[in-house]
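And now, chain A:
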Amino acid sequence: MAALFEARSVTKRFGGLTALSSVDFALESGIASIIGPNGAGKTTLFNVFTGLYACDEGSVTFRQQSLVGLRPDEITTLGVCRTFQNIRLFANMTAIENVLVGMHARVTLGLWSVLAHTAGFHHTERRLQARAEALLERVGLRRHANDVARNLAYGSQRRLELARALASEPALLLLDEPTAGMTQGEAGALMRLLRDLVADLGLAIILIEHNMRVVMEVSDRVTVLDHGEKIAEGPPRDVQTNARVIEAYLGTRARERRPRAER
Partner candidate 1 sequence: MSRYPVRVTAVLLAALALVALPAGSHLTAQGKGTIKIATQSPLSGGQAALGEGIKLGTQLAVEKFKGNLEKMGYKVELVPFDDQAKPDVGVANAKNIIADKDILVVIGHLNSGVAIPSSEVYKEVNLAMISPANTNPTITDRGYASVYRVCGRDDVQGVVGSEFAHATLKAKTAFVIHDKTTYGQGVAEFFKADAEKKGIKVLGFEGTEEKSNFDPIITPIKAKNPDLIYFGGIYEQAGPFFKQAREKGVKSKFLGPDGMDSSDLTKIGGKAVVGMHYTSVAGPVSVYPQAKQFAEDYKKKFGKNPEPFAAQAYDATAIAVKAIEATAKGGKAPTREAVTAAIRGVRHTGITGSVEFDAKGDPKKALYFVLQVVSDNPEKWGDNKEVKRLVIAAPSK
Partner candidate 2 sequence: MIHGVLAVAMVALSAWAVATFPRSVLVFLLFQGSLLFTYLARIPAWLRGALFAVALLVLMPVIGYYNGYYLEVATQVGIFVALALGLNIVVGLAGLLDLGYVAFFAVGAYTWAIFGSPQANLIFGGGAFPLAPGWFYPFLLVGLLVAAGTGLLLGLPVLRLHGDYLAIVTLGFGEVIRVLANNLDKPINITNGPKGITPIVRPPMPFGLPTSEAFYFLVLVIVAVVIVVNRRLEDSHIGRAWEAIREDQLAAQAMGVPLVRAKLLAFACGASFAGVMGVVFSAKQVFINPESFTFLESIGVLAMVILGGMGSIPGAVIGATVVTVLNLQVLKGLSLWLNELKNAGVTVLGYSLTDLPTQLEPAKYERMIFGVILILMMIFRPQGIFPVRRRARELER
């Protein structure tokens, strides 16, 4: 059986710089992590997966359908959704409205139903609202449903972004550093939540993560990128002891204390 999600020899160049060179990646189910030092090409890979960038070579398929050339919203409609490294909420909308926007791809109402307030419209709106509340509940933000996103605490914003991504009913979720800036405790709670989601919804998740403890704890598999190339792949324990990985990490660790925002 072919994998749920598969990328083959993805290459992406910016001018003279090769950001990704011939990266292969596949995921059947569960949680996979992508790690690597800064500038390794992790976010670029996500951007290729979700249609923000077109790759120069290679293929990306989801449920055997090619994603290459599709627009981000089309990819989301197919069931691949993501969060962003630097939170990109709809700052002036409330938490629940943010989640409702996430459901856009699943609303099939036409303009007329909206204008005429048909029965279908009321029914859909009620359903959406109930689902949004449930999602907020799940990420622990029910109390803040009517708060404007801008005013939420940092950790809450991260969780809201997760809820918003879940709202699109994805089969595959791409999370770009979901625990950045969280305390160890908050990060742990989030990871438990992710585990639950995988168990409850059969969701597949790809993570970009810097927090090694989290990575090792939660991932079924880890892929290591460095300078746009895949240098290792395998179960967490194997990767941890891989010589090239240690070299790549130690080589860069000394230079940077904290992961800088890649923007």
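Throughout what follows, a contact is a pair of C-beta atoms (placed from the backbone, for glycine too) under 8 Å apart; a residue touches a chain by one contact, two chains touch by 3 or more; residues count from 1.
Selection criteria: all candidates are chains of the complex that A comes from, given by their letters.
Because the structure is a prediction, the values reported are computed rather than measured.
Asker: If you apply the contact cut-off given up top, which option from 1 or 2 ends up touching chain A in the complex?
Answerer: 2
Asker: List the residues on chain A that touch candidate 2 in their complex, please.
Answerer: Answer in residue numbers: 50, 52, 71-74, 76-77, 81-82, 84, 88-94, 96-97, 100-107, 109, 111, 114-115, 117, 121, 125, 128-130, 133, 142, 145-146, 148, 164-165, 167-168.
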